[in-house]
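Left out: one protein chain. Kept in place: all the others.
By letter and in written order, the chains are A, B and C; residue numbering begins at 1 in each of them.
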Amino acid sequence: MILIQAPFLNLQALLDGLMVGSIFALVAYGMALVWGVMNIINVAQGEYVILGGYITFAVYKLGIHPIYGMPFSFLFLFILGYILYRIIVFRVVDKDMFISILATFGISIMIQQFMNMIFGSQVETALTGFGTIFLFDHNITLALVKVFSFVVSIIGAIAVIYFMKISKLGRAIRATAQNARAARILGVDTEKVYAYTYAINAGLCGLAGSLVAMTYTLHPYIGLPYTVRSFMIVIIAGLGNIPGVLASGLGLGALEEFSAYLIGQEFRIGFIFSLLVIILVYRSKKLAKKREYLK
Amino acid sequence: MKDKKEFTAIIAIIIAGIFLPSLMPVYRVQLSELWIFMVFASTWNIQGGKMGYNTFGNILFFGLGMYICASIQISYAFDLAEWTAAGGVKTFVHTVKQYFIGLPLGLLLAGIIPALIAGLLGSLILGLRGHYFAIGTLGIGIAAGEFATSVSIWGGGQGMTVPVWPKVDGQDLEILGGGMNFFYYLSFVLFIITFFVLRWLFSTRFGLILTAIRDNEDKAEAMGVPTMRYKVSGWVVSAFFMGIAGGIYGNINGYIEPTEVAFAGATFGVYMVLMTILGGKGTLWGPIIGALIFQVFKEFFWTFFLGWQLVALGFLIVVIVTFFPEGIMGWLRKNKPEWFGEVIDHKARLAQVKINTDD
Amino acid sequence: MTNILEVKNVSKFFGGVRANEDISLSIKQGSIVALIGPNGSGKTTLFNSIVGTHPIDTGSIKFEDKELSKMLVHEIPPLGLLRTFQQTKIYGQMSCMMNMKISKKVSNNYFKMFDTLPKELDDEAELILSFVGLYEKRNLRAGELSFGQQKLLELAMALMNEPKMLMLDEPTAGINPTLINGIIDRLIKINEKYNITLFVIEHNMRVVMNLAEHIFCMAHGKMLADGKPEEIKNDKRVIDAYLGAH
Partner (left out) sequence: MKKIIVTFISALALLFSYSTLSFAKVVGDKIVLGAAVSLTGKYATNGEHTQRGYDLGAKIINEAGGVKVGGKTYQLEIQYYDDESNAAKAAALAQRLIEQDGVEYMLGPYGSGLTIAIAPVTEKFGVPMVEANGASRALFTKGYKYLFAVLNSADQYLNSAVDLMAEKKKNATVAMAFEQDAFSLDVKLGVMDRVKANGMKVVIDDALPKELNDMTATLQKVKALKPDLLIVSGHSKGAMTGVKQITDLKVDVPMIAMTHCDAAAINKNLGGGGDYVLCAAQWHKSLAYKDSFFGSGKDYAKLFESIYKYDPPYQAAESSAALLVYKEAFERANSFDKDKVRDALAQTDMQTFYGPIKFNAAGQNTSKPMVLFQVQDGKNNVVAPVKWAEAKLIYPIPKWSDR
């Protein structure tokens, strides 16, 4: 068992995991937000991430350092999200959640195709030229770009939390999340809140995407894993529990990294999904004892 | 829906089903696919439509059925491992006898085993409600595909081929006009059986209780209905027919691959939902109409929107679910309620409740 | 007369909140009993505990000497104990007739699931619907009925199930006042004709006084008092806790 032969790998795996996890967490924020506020599960999440990545990649292609791509990715996706809401998503907000799942699925495959047409399906990546740091005399290796993305996503996460606490819009969003009708009565323009919530979600995905572009590789059809993981994270954390999202995001990342060592990388997705099912069933069984069910 | 009209519709379908392949032989593949799709939609409708449990997991039974059927067909005559191992240096040919014993055997088990699995899983998964159920089943479907990728006896990521239609001294065996026709009629018959079984099922107490569960599960429980039993039984029925459909589709396609052919959640898994919604959830005919229209559209896109077909499909999805969430039958039911045996007399609406105490 | 329902020292806590604390009561076969008390005094919680909607923390609930507290929700109605809801629960997409027909009690035999509904059910359903005054509306979708009408439909569905004992949660709430006498009359008929024991949560004292032969009064999750209507009417504690509020 390699983890025992090389004990340092455990720490290594943990660190790698946390760094991947931080990006997942960022994506999961958006999902938790949209899910909590608008009761929509946004299946297009992963595609937003990849698209954000391509925006950064485009910037990089212009010979600009990719980190300057981050604001562009965020803004572009923010705007796109806003537009998509005004065109499509608002039609499904008050409908059965299942409808919204399908609608956003439709959006996702459209985005995939457009990315394929515009950027081609070549595997791409944006080079930062950041170095590598070695710890414990070369037993631990960290790509600085990962550390960077870790820091950025943590900052992003905290920024979101504060935005929600302090800004006027943030408070409106929280109010709407708690009780849309009440909020409406108190004069909150929920339509506007929804639109911005969705836009912010897309923006966050964009930011995460630009980190993905720098840290990993891009491909128009690689979005699903991000959607899936944000599902997981949100479900583990529970809705409207932003710090929980961060925690479970990091946790999932680490868990996954270890699973890659223990049961093999090819099972990552399978592992995640099985975990999802097991968690759901376990929780429902526990509630069933109280004669209740997951709501 | 009025019996006479339904009767004509059934006759129309049966006639079409029998004569279409000879009318347009070159479309036999799409046509068999159409019947299979109708089975998809009709069985998905048991959960998603009648019962209000939107599942993404029914594809699991389809894939299982496909693999099981193929495995039985092969291992009845040869060693399965040898068959799948890099194609095997020697070529395997089924004799007519081997083929026609293996196939029905395979199809039968392809129905039964998934049904059993549905029974076992059901009691766990069907405890979930609403979108948690949707996500949970999605998980099962995809996980199944991912794990099948590493089952070496099934060729893992390599996939496996299905026995070819047997040859009699070099010539394809001529039963019902060769393999393609044979499997066309097989899928057609499967659909017809599924249709009548569901038609009967929905007319019984069972069907009504499913609707009751959709409308208000708590009430059903409070009235003493053991809902879990109904939910699981419903899933078992779906699993059975999905499994057989898988077995047939495997033979039509000739090649089985874990995530794209068998456990193809991203394509078939979503199609079956769309078809049902398009046609109208919770009705007997909705899924059938939905499947028909959907298949026509899909083929249309493939032909005329080369490279754009997925965009077109995505667009179609968005349009369907945002503008016609209650589907064609839903629309009809709104506008032609009498077709559904619903008397809408406004007298009744306005009528005051009166209880004459002197009886 | 024997006791059909025996509730002994039942307590139910939600986190820190004591919804029911050491509740005991017994109901005689064939009687009509009312349960009154201010809002939030734990009446509905008690109902839920009895029919198993949520498990009780301590105590025992016996229906015809069968212990209910460990049973699942759907296992209890077949014994002949049925309840209606404060917020009506009906099958909105189905016609009233359908609502009635599938409420018919069936044996627990697995294959009974696949029976087709017998024709004679229609007559029975129509009879009961007209009994509660919904005959004209029998073909409407249940969802189209008004709140009060849905209450009546729920009552009718319960009767369809031929229970031995019926627990009604505010049967007259939201019902057109001109009908109330009718309802009272019906409830009494139900009790006499079909010999169904009635256990009723009710705020409308007129109904209570005309209906009940025995009254329990709850407050703050505890059993405050019980006795004949006259006694309750003049009971100091009840007046302070509840009636006084009128």
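Here is the rule we go by: a contact is a pair of C-beta atoms (placed from the backbone, for glycine too) under 8 Å apart; a residue touches a chain by one contact, two chains touch by 3 or more.
These numbers come from a predicted model, not from an experiment.
Engineer: Using the touch definition given at the top, which of the shown chains does the missing chain touch?
Structural biologist: A, B
Engineer: Of A:13, A:84 or A:177, which one is in contact with the hidden chain?
Structural biologist: Checking the options A:13, A:84 or A:177, the one contacting the hidden chain is A:13.
Engineer: Which one touches the absent chain: A:38, A:93, A:204 or A:224?
Structural biologist: Per the contact definition at the top, the residue touching the missing chain is A:224.
Engineer: Going by the touch rule given at the top, which residues of chain B touch the chain that is not shown?
Structural biologist: 1-2, 5-6, 8-9, 12-13, 16, 20, 24-30, 33, 86-89, 91, 146, 149-150, 156-159, 161, 164-165, 179, 253-255, 257, 259-261, 264, 267, 285, 289, 292-293, 296, 299-300, 302-303, 306-307, 309-310, 328, 332, 339
Engineer: Which chain A residues touch the hidden chain?
Structural biologist: Residues of chain A in contact with the hidden chain: 2, 5-6, 8-9, 12-13, 16, 20, 112-113, 116, 120-125, 127, 129, 132, 141, 143, 145-146, 212, 216-217, 219-222, 224-225, 257, 260-261, 264-269.
The criterion applied here is as follows: only the chains that are shown with their structure count from here on.
Engineer: Enumerate, in label order, the chains that touch chain B and chain C alike.
Structural biologist: Touching chain B as well as chain C, we find A.
Engineer: Between A-B and A-C, flag the pair that has more C-beta pairs in contact.
Structural biologist: Top pair by contacting C-beta pairs is A-B.
Engineer: Going by CA means, which chain is nearest the middle of everything shown?
Structural biologist: Minimum centroid-to-centroid distance belongs to B.
Engineer: Measure off the straight-line distance from the CA centroid of chain B to the CA centroid of chain C, and report it in whole Å.
Structural biologist: Centre separation, chain B to chain C: 43 Å.
Engineer: How far is the middle of chain A from the middle of chain B, if each middle is the mean of its Cα atoms, in Å?
Structural biologist: Chain centres of chain A and chain B, defined by C-alpha means, are spaced 33 Å apart.
Engineer: Taking the mean of the C-alpha atoms as each chain's centre, how many Å separate chain A from chain C?
Structural biologist: Roughly 49 Å, centre to centre.
Engineer: Where in chain A do residues touch two or more other chains at once?
Structural biologist: none
Engineer: I need the residues of chain C touching at least two other chains; which ones are they?
Structural biologist: In chain C, residues 53, 73 touch at least two other chains, as defined above.
Engineer: Chain C touches which residues of chain B in the complex?
Structural biologist: 201, 203-206, 208-209, 211-212, 214-216, 218-227, 229-230, 233, 342-345, 347-349, 351, 353-357
Engineer: Given the complex with chain A, which residues does chain C contribute to the contact?
Structural biologist: Touch list, chain C to chain A: 52-55, 72-73.
Engineer: Under the touch definition given earlier, write down the residues of chain A that touch chain C in their complex.
Structural biologist: 289-292
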